[in-house]
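The complex appears here without one of its protein chains, the remainder shown in place.
Showing chain A:
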Amino acid sequence: MNRFSRLFALLAMAVLAGCGKPAFSDAEKKTIASLGLSALPPLKADTSNRFADVPAAAALGATLFFDVGMSGDGKVSCSTCHKIDRQFQDDLPQAVGAGRTNRRTMPLAGVAHDAWLFWDGRRDSLWAQALAPLENPLEQAGNRAAYAHYIKARFGERYERIFGPLPDLSTVPANASPLGSDAEKAAWNAMPAAQAEAVNRVFANIGKAIAAFERSIAPPQTRFDRFAAALATGTQLPQGDDAMSPEEILGLKLFIGKANCVTCHTGPRFTDGSFHNTGVPPVANLPPDRGRMDAVAQVEADPFNCFGAFRDGDASACGELRFMVKAGPELVRAYKTPSLRGAATRAPYMHAGQFSSLDEVVAHYSKAPASVEGVSEVHPLQLSNRERAALVAFLKTLAE
């Protein structure tokens, strides 16, 4: 054997030894398994909405979700911003209903798993959430008295089969709401308490029907999920349709390792469901936005919250509201961790569409600038160009 062939043999051994090294540690495999869609628990019953799993309620909710009649001007529905063919979002930096809002439309896949709704968690149930845009002057811009009349005229029979008899609305003003224009507020305040309560009940049931429909919107399986499932059962790296490229695998390792993404983007929905200040800059020309800080008082004041009169079941459903963090500097400019499933195909990003690409998002978290108000929880990462590109490549496996 000459010197050259000896060197070649040595090199071959080194390469073989490299191939034999497992691609993931046991701890990494455990984390990857916890992110796969198969780790998503079945949807818990919502005892605060006894119609949550009633098919007829979900069917009525679907009708209402797509019905532009459910708006002040007859032109806006839930689906105007939550577009069914776009992951139930609208690709805009800020949602546009009757006017331009100050927040990005959130996608709806898996939304029924959320304890808190909206970017700032200003509602504590899916059905209470569905009511807010209906009366927001920038979104559906209607009022609850008008919605009650509309339901009776258009869907009375379907409504009564699910929720029981509609109240007598003959003396209810055409337009009235505690949140509306001055005239609507005056009309609302002139209504007898029992009548206002009856209208609120119809309004709450609209939310419960829409929530029942939204519970059916589940996140689809992605290439990452196939990879995770194959990795959990096999001894080799997944191949073929289940495979991930070396760059995507590097991105996954960074995501669950050095880049710390998984600390907040955790579990099969890639979110901890909690609120964090990550130093995302404000948008010029939008009203001041302090995120969770200002949402606490709003959810406490909401008559449709879990402590309110319109909850079904007992107060054991209200743990999140009961043990809510009500104060503290960490609430300032804290926003809910969004799910990353499907994120790669729904730019722009963040609560007001601040970043137009995933490259910008990853660059932001790598640099971790200070927050304009409050303190960012994110530490600078010093990721190389290659590492940033790998993270983006990995995120794309969650959208195909």
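Definition applied: a residue touches a chain if its C-beta (ideal position, glycine included) is under 8 Å from a C-beta of that chain, and two chains touch if they have at least 3 such contacts; residues count from 1.
Quick note on the criterion: contacts and distances are computed from a predicted model.
Colleague: Leaving aside the chains on screen, match the unshown one to its UniProt name from "Serine aminopeptidase S33 domain-containing protein", "Carrier domain-containing protein", "Auxin-binding protein" or "Ion-translocating oxidoreductase complex subunit G".
Modeller: In UniProt, the chain that is not shown appears as "Auxin-binding protein".
Colleague: Would you indicate which residue among A:T263, A:S357 or A:Q382 is in contact with the undisplayed chain?
Modeller: Candidates A:T263, A:S357 or A:Q382; residue touching the omitted chain: A:T263.
Colleague: For the chain left out of this view, which of A:K75, A:K258 or A:K326 touches it?
Modeller: A:K326
Colleague: Can you tell me which of A:P137, A:G257, A:G273 or A:P303 touches the chain that was removed from the display?
Modeller: Answer from the full complex: A:G273 touches the omitted chain.
Colleague: Touching the hidden chain in the complete assembly: which of A:I84, A:A297, A:A315 or A:V375 does that?
Modeller: Answering carefully, the residue with contact to the hidden chain is A:V375.
Colleague: For chain A, enumerate the residues touching the unshown chain of the complex.
Modeller: 262-264, 266-267, 272-276, 319-320, 322-326, 328, 330, 375, 377
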